[in-house]
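Excluded from the complex is one protein chain; the other protein chains are retained at their positions.
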Amino acid sequence: MRKSPLVAFGAVAALAVVPLLVSNTYVLHMLVMVFLWVLLGQAWNLLGGYTGQVSYGHAAFFGVGAYTSAIMVKSGFSPAAAWWGLLAGGLLAALVGSVLGWICFRLRGPYFSLSILALSEVLRLVAVNWKDLTNGAEGILYIPAFNSKAAYYWIVLALAGVSYLTIRAVMRSKLGFYFLAIREDQDCAESLGIDTTKYKLYSLLISAFFTGVAGAFYMNYMGFIDPGIVFSLSDISIMMILVTMLGGAATMAGPAVGAVLYILMSEAFRVFLKSGHLLFFGILIIVIIIFFPQGIVGTLREKWAGRRLRAANATAPKAGA
Amino acid sequence: MSIRRMTVTMAIAALAAFAAFPALAQGKTFTVGVPLPLTGAEAKFGEMEKQAYEMAVEEINAKGGVKGVKLALDIQDSGGKPDTATAIVEKFIGTNKYPIVVGEYTSQCSYAVAGVAEKYQVPYLVVTGAADKITQQGWKYVYRLNPPASLYNMGVFGFFEKVAKPKSIAILYENTDFGNSTSKAMKEYCDAHGVKVVLSEGYQAGGVDFKPILQKVKSLRPDIVYMVSYLMDASLLMRQSKELDINPQAFIGGGAGHTLPEFLQNAADASELCMSATLWTPQAKYPGAKDFFDNFKKKYGKEPDYHGVEAYAATYVLADVLKRTKSNTPDDLRNALAATDMMTAFGPVKFVSWGQFTNQNRMETLVLQVIKGKFETIWPPEGASAKYVYPVPHWRDRK
Partner (left out) sequence: MSPQVAGQIELLGQVLISGILLGGLYALIGLGMSLIMGVMKIINLAHGELMMVAMYATYWMFTLAKVDPYVSLVVVCPAMFLLGVAIQKFLITPVMNADSILPQNQVLLTVGIGLVLSNLALLFFSANYRSVPVSYASKTIYWDVKMGGQTISLSFSYPFLVAFAIAVVLGAALFVFLGMTDTGRMIRATSQDKRAASLMGINTQRITYITFGLGAALVGAAGALLDPVYYLYPQIGGPFTSKAFVITVLGGMGNIPGAVLGGLVLGLAESLGSVYISLGYKDAFGFIIFVLVLIFLPKGLLGKGRA
């Protein structure tokens, strides 16, 4: 891991020049979506992968971020409100995250997963019904500030980069070890004097913040949101898990690989397979999960590292979730 | 290192993406990009529209195309999701360089696509998306074939004024863009004309049991029960109204779900005498309307409703535009589109601006009623195929 900052810098620099070489807006659009999903995957990975708190409700934070930014723009704070919205969206999402965390962290395992899912659905219904604030199902339209895709590309690349560096720093700090300890055995962590509720909440706050920023970026970039899009269970919450798991949960590169796979595969399937595309996407998910149970990065790393240790673990039947 | 691997993967993927979309052969074909929901809850409508576009293109090409150029369709599945629709149109405009975009189904998707088209200054012909705001933005490249949602009820209002003269109404609408717009227009009309709105509630699509809210409607005894449903909720609402023996003077739907052929099958006897606003019926006195209906039914083995004919007419509008345009640049196409003044199987098409609306086709909307298990046009009287039944008899008195 020692070489990684240099490599990362090189990679980011290489990625940053892409818009100068590629003028095709569609290719840039796909790359923007890839980095948006890298950002989302990173955010989910911190809470779900590293801290082991599997959330089925991250659309709540995505939606809150998107609506914060949209409402700021629409209420006409200033032309730059959209960009303040990125920060405000993240902060408000973290605030909502602290409330949801306060409620849901009383529960563990699948109960946590389901309760946060339920609350994110409640938020979706609030967004549909609170028409004065959100314009209801009609959604909010905003003509994006830049015509150029390159600007959005750089912004989302920077956001993905910041989230990557932040989460890497967190995972190398004491905080990160607490998170891992909580994932591996919450009771054990508790008995060692770790205030698990507090640290789970920290993890959720960071995760919700980046998810909210992603939501605000999405709003600025796409220019149109409605509750069905940004609070979507199947298209946001589940896909965030999918992206992370496909790439490899609890690995730094996993969400990135997952995002590339998810965006490019689903787009290629959609273009080539017409209305059959979701079928093949479903098959792809099944195949990857069966053959790459740790995600692509995780499984490949395991193969390279030799499987001695893992194999020893795997012989013991795994207790229920 | 994993980052490097990631970069390589991405580069390969980007290359693959490039290779995957070669520019469509120009020359003797003109390709039009059409985003449509072919998967997801609205897939049924997307499929109907796809078939109608294909049928119209076949007909036009069989007659030699437009000025010797054949039409081709590039229909892409948006899944009814605005972000996917946006991505598709980005590709149509950015990669495929299509100079005009046609289609989409839901209001949400049409709205999102319109934003993209306006941004890139490429003309976009809205075919089905009905929310008022789509043509209320002062956009210069967005034209709409179908009337806005607030005008879907014009026929119903005429019927209210001349025949029904209701005193009270209960409004139930699906919580979507279309449902909101249509029900809002109805509510505003009722408030302005002294019709008491006893209840106005939105619902989430897909519920199994509407009986509790319908019972509430029953207890309020409105003259009219007005419902806006996208899909099959329409037939559940009618079936359960019959079960609860709700007896207003009339049940009226706001289009969409209440005009589907499946509505008749699913609601069966409960659909009898239900009215609905509609934009078109096969009995409409427009040239080619009946032919379209018959040919579609023969070709695909199922009946189209007004959504099908919208897509069909849109293709003919496009052919007309191509015939008149000076060149195939977006601006010339837009100018030709703006000058459209023609008759289609869907009705007359001419884009005008009034009030807040710009570039909006304005047409008469109709009212249909299910009579003896068939959709009959009952309003306006000059185009009617059957005499309306009003007030409708109580459920228990029907045999």
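Order as written gives the chain letters A and B; numbering starts at 1 within each chain.
The rule we apply is simple: contacts are C-beta pairs under 8 Å (C-beta built on N, C-alpha and C of every residue); 3 or more make two chains touch, one makes a residue touch a chain.
Predicted model, so just to flag it, every value in this text is computed and none were measured.
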| item | value |
| --- | --- |
| Residue of B:Glu58, B:Glu161 or B:Asp245 touching the missing chain in the full complex | B:Asp245 |
| Residue of A:Val7, A:Val22, A:Leu87 or A:Leu114 in touch with the missing chain, whole complex considered | A:Leu114 |
| Of A:Val7, A:Leu201 or A:Ile285, the residue in touch with the unshown chain | A:Ile285 |
| Full-complex contact with the absent chain, from A:Ile238, A:Val271 or A:Leu300 | A:Ile238 |
| Candidates A:Ala250, A:Ile263 or A:Ile296 - the one touching the absent chain | A:Ala250 |
| Positions on subunit B where the hidden chain makes contact | 38-41, 43-44, 46-47, 172, 175, 201-204, 206-209, 211-213, 215-216, 218-219, 231-232, 235-236, 239-240, 242-245, 260, 262, 265-266, 268-270, 302 |
| Residues in subunit A touching the chain absent from view | 48-49, 52, 54, 103-104, 106-107, 109-111, 113-115, 117-119, 121-122, 125-126, 128-129, 183, 233-234, 238, 241-242, 245, 249-250, 275-276, 278-279, 281-286, 289-290, 293-294, 298, 310, 313-314, 317-321 |
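To be clear about the criterion, only the chains that are shown with their structure count from here on.
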| item | value |
| --- | --- |
| Separation of subunit A from subunit B, taking each centre as the mean of its C-alpha atoms, in whole Å | 35 |
| Sites on subunit A touched by subunit B in the complex | 3-4, 7-8, 11, 14-15, 22, 24-27, 29-31, 33-34, 125, 128-129, 131, 136-139, 141, 143-144, 147, 218, 222-224, 226, 228-229, 235, 251-253, 256-257, 260, 264, 267-268, 270-272, 274-275, 277-278, 297 |
| Subunit A-touching residues of subunit B, taken from the complex the two chains share | 1-7, 9-10, 13-14, 16-18, 20-21, 38-39, 43, 76-77, 79, 81-84, 86-87, 90-91, 93-95, 107-108, 111-112, 115-116, 118-120, 131, 133, 137, 175-177, 179-181, 202, 204 |
